[in-house]
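Data first, discussion second: the structure below is written as structure tokens.
A protein chain is absent from this complex, but the other protein chains hold their places.
Labels run A and B following the written order; every chain starts at residue 1.
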Amino acid sequence: MRRHTMWVAMVLVFVGATTGLFAAGQQEGMEEASGPVELELWTFQEIHIAFYERMAELWNEQHPDRQVVINGTAYPYGDMHNNLLVALQSGTGAPDIVDIEISRFPNYLRGNVQLRSMNDYVDPVRDDFVEARFDIYTKDGNVYGLPFHVGLTVMYYNTEIMDAAGVDIDSIDTWDDYIAAGHQVVDNTDAWMTTVEATEQWSFWPLVTERKSNFFGSDGSVQLDNQTNIEVLEMLNDMVRTEGIARTAPGGFHHAEEYYGFMADGGAASIWMPLWYMGRFTDYMSDLSGKIAIRPLPRFTPDGFRSAGMGGTGTAVPTQGDHVELAAEFLAFAKLSEEGNILLWEELGFDPPRKSVWTSDALAQENKYTDFFTNGTEIFRQMLPLTEEIHPVNMTTQIPDAITLIQTEVMPSVLSEGSATPAEALRRAADQLRQ
Amino acid sequence: MEHRIARIVVVVILVAIAIVFLVPVYALALSAFRPGQQLLRYGITPESLLPTGFTMSSLHTLFTARDGIFLQWFKNSVVLLVLRTSISIMLSAFVGYGLATYQFAGRKILLSAVVFLMVVPIQILILPLFNLMIHFRLMNTVWGVILPFLVLPFAVFFFRQYAGSLPSELIDSGRVDGVSEFGIYFRIMMPLMVPAFGAMIILISLMSWNDFVWPLVVLRSNDMFTIPLGLNSLLTPYQDNYDMLLSGAFMATLPVFILFFLFQRFFVSGLGEGAVKG
Partner (left out) sequence: MPALSRPFKNQRYVPYVFVLPFVLSAGLFFVYPVIQTIIMSFQEIAPGLREFVGLDNYRRLANPRFYTALRNSFVYTFLTIAVLIPVPMVLAVLLNSARSGAGRSAFTVLRGMLFLPALMSVVVVGTVFRLMFASSESAIANTVAQLLGFPPTEWLLAGPTTAMVLLVLVATWRWTGINIIYFLAGLQQIPNELYESAELDGANAFQKFRRITVPLLRPVTVFVLTISVFGGFAMFEESFVLWGPTSPGNVGLTMVKYIYQQGFQSAQMGLGSAVGITLLAIVFLVSLALLKLTGFFRQGDE
């Protein structure tokens, strides 16, 4: 036995040494071949890669002498953002192009910004875009991230449940109407009227914006606990606790697998999420095909807004890459051109930020989204007016902290645990931000 | 008679506890053969613990999805395991023997340092260690993962205890024969420490195979991931990789279980002797 173990140890050492040499040799051998330039791309959403690859095909058709190949990798949300931070801090390892989610974006605007300003590409087309979607990725007048979508926030109604409850969804104009309809749903069906996210911000933030409020003032001052925001959170809390028409989202948020299962089984009659959530319905709740209608959000006041521009991913070009200029030009082509904006809808189901394409025929073509939702091919024509009802979101370097506080403290303590009132929870969070 | 009844009662209690302990293992094994999405939506339910309705599709996905990335992770895990285990066992045994054999200035301090480092959680130091890896350009490399932990304090301690229990006359006779100190170690003493090697190979391999925190910090790209990192990357709500996640979790565990059933003795002796003062 002893000899045997010794033998195993020797083999291990030998194999270890040779694999080590092999691994080292392999790295040496990774020379870049001539031909198309490989652009490394990081994202946290696998489906985005397909979009970039399609745009690369278009680019290569138009630029036969400057071919590109997209080498895209999708990482988990947290890992990708952490990796990028690491790469920018260490000055090495960043990709050529990277998707950065809005609530993390300000992290990369601290210190000396290590991203390329995209102003030279943005300025010529700025007027044709929803300006608010550039503002969120801007620091000192420089746009560092290009948007994927407007993130128009809408109400998704399950018409089957609403019909069973005897509610005409087009008669819902204000939040009071909505709550009244909620009682009808709860009384007449087995479903809840809606769900509220207890671990993320997508139930809270849009309504704050809809009421033309913000977490921070344009000067960066903390306004998280202002009266409007408290009232919004009180409304959500009341829906859950006193009105009894809503429950917290199973799994905590509207992207949880448990949640998809719950909704697919007809668990709730409606939810409000941005238009980019359409893809979650088609991909994860296919049972609901033909039952979901998209409508504007209810208003708070008779002349109030009926939407908000929510969420977002700013795509950026880190300055440390080997192909910064090419990457920037390709990115501008992908995100700013009309073809790109049309593809954003066709490939990803996003509401493209370039306004001129909203009325184009391309956005009225049938696809899996128009088949799924009862609005059919009319989605964009019906929702276009809402682009004028978007209050700008003030971004500051504190947004990531504010979001973290909302996700981990404000929403859970109010909605799941009931350990704080909306006012208390928001004040506590705001105090931490003011520190 | 009374004694025998007592023993039966004890065994029954132990069996009951062991069965409860096995529920998650059993659930894991079954989950590899069920549609991942259902499990993520409704959890592991009592019905899903019934041994019926298996599907092989998850396992199939595991080995084919994304150009067989799981096999890449598997390979990465194996390379890391072999490198880490072989090098750190050699170095740790070397140091452990030195500490057991020689009397020299600073020995006591070093011994205390070994014991202290044995228990201090390295997680505290992830930030500076991470900066160090950036500085040495070792981010996202195999060496970045293994270098900080090549000399393992618990293994040093273990080998030191073991070497201390060997007859010192052998060392003396080696010296009489004119063998150098290193020759004595490599030719006479190290072969005697082979049983200790067996135990440590098993433990260090297990550690390496399941290691999570430090590789999470160092390894940054998908094709460099080990199995635990790869599995962790599948736990995202934005993609439907659950089939891979569950069958991958099972396949990550299976080889370890097999080794355990073959070498249970080594697992046990490696751990036990660390706890009992030598």
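Convention: a residue touches a chain if its C-beta (ideal position, glycine included) is under 8 Å from a C-beta of that chain, and two chains touch if they have at least 3 such contacts.
Everything quoted here is computed from the prediction, not taken from an experiment.
In the entire assembly, the chain absent from the figure touches the shown chains A, B.
Interface note for the absent chain: among A:85, A:264, A:384 or A:423, the touching residue is A:85.
For the chain missing from the display, the contacting residue among A:63, A:212, A:323 or A:428 is A:428, taking the whole complex into account. Listed for subunit B, the residues touching the missing chain in the whole complex are 6-7, 10-11, 13-15, 17-18, 21-25, 27-28, 31, 39-47, 49, 91, 94-95, 97-104, 107-108, 110-117, 119-132, 147-151, 153, 156-157, 164-165, 168, 171-172, 175, 180-182, 185, 206, 209-210, 212-213, 217, 227-229, 231-232, 235, 245-246, 249, 252-253, 256-257, 260-261, 264, 267-268, 271-277.
In the full complex, the hidden chain is touched by subunit A at residues 78, 81-82, 85-86, 88-89, 107-108, 110-114, 198-199, 248, 250-252, 258, 261, 400-401, 404, 407-409, 411-413, 416-417, 419, 428, 432, 435.
FYI, only the chains that are shown with their structure count from here on.
Each chain gets a centre from the mean of its Cα atoms; for subunit A and subunit B, those two points are 38 Å apart.
Per the touch definition, subunit A reaches subunit B in the complex via residues 2-3, 5-6, 8-9, 12-13, 15-17, 19-20, 23, 44-46, 73-77, 79, 83, 86-87, 89-90, 92-93, 253, 255-258, 260-261, 283-284. Subunit B meets subunit A in the complex at residues 37, 40-43, 79, 82-83, 85-87, 89-90, 130, 134, 137, 139-140, 142, 191, 194-195, 197-198, 201, 220-222, 232-233, 235-240, 242.
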